[in-house]
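Every protein chain of the complex appears in place save one, which is left out.
Up next is subunit A:
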């Protein structure tokens, strides 16, 4: 089986007016076929940058990024991944259906095939009744579902997601997480998922990659042990195994068991 993503010794330095910023320093990570990997860490730890390197939206200063054994650039041109950002990024003048169809349109998929694929995707994200609506008529959660459907349009074997639920309220967020788990199980795609919610990362992932800032690097990798065949539902959220992993990720994020702020104040 071929790895979905292979990142080796990657560094990324941004040159800004106020000097150099070391966004990533010597990061190595492999994401297997069909594996769900979350990147978590405080702001400025380079988790989004790492995802953007895989998407070929940025180029590494040093090291190599391979996607399905190809260069990131080749993978982008071949449409090997689908992507969703924190903001849905829908085109406001297009309907839901036309937004989902956008990548298919650009890659010259025929009208009839496009229509059936869009219907299938709208069904998958539960928006069949809203196909003719415009984005400004939808709630934030619905917009994000359209963005996910759009990311899946080309049946990618890799899904890159940069805090896709970051702007949603807690209830919508949990529902979207369950739906994403179902969708990725249906499609069998590997996922690189950037988040700063610990429960979200544990709930969805096979592995949680914990990062720390200045310079951005991976400090630990935690295997959740929650298999792909385990249902992502309310029962899982309340299981002891889930809480255990949440605590473990939290400890890894803070570098040590959390001290109470009241004690720190003295």
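Simple rule for what comes next: a residue touches a chain if its C-beta (ideal position, glycine included) is under 8 Å from a C-beta of that chain, and two chains touch if they have at least 3 such contacts; residues count from 1.
The working rule: contacts and distances are computed from a predicted model.
Engineer: From the names "ATP-binding cassette domain-containing protein", "ABC transporter permease subunit", "Hydrolase" or "Multisubunit potassium/proton antiporter PhaF subunit", which one matches the UniProt record for the unseen chain?
Structural biologist: "ABC transporter permease subunit"
Engineer: Touching the absent chain in the whole complex: find that residue among A:36, A:68 or A:85.
Structural biologist: A:85
Engineer: Which of A:62, A:106, A:221 or A:241 touches the chain that is not shown?
Structural biologist: Of all options in A:62, A:106, A:221 or A:241, contact with the hidden chain holds for A:106.
Engineer: Determine which one of A:57, A:185 or A:251 touches the chain that has been left out.
Structural biologist: A:57
Engineer: Of the residues listed, A:11, A:143 or A:205, which one is in contact with the missing chain?
Structural biologist: A:143
Engineer: For the chain that got dropped from the picture, name the residues of subunit A it touches.
Structural biologist: On the side of subunit A, residues 55-57, 76-77, 79, 81, 83, 85, 87-93, 102-103, 105-107, 134-137, 140, 143 touch the unshown chain.
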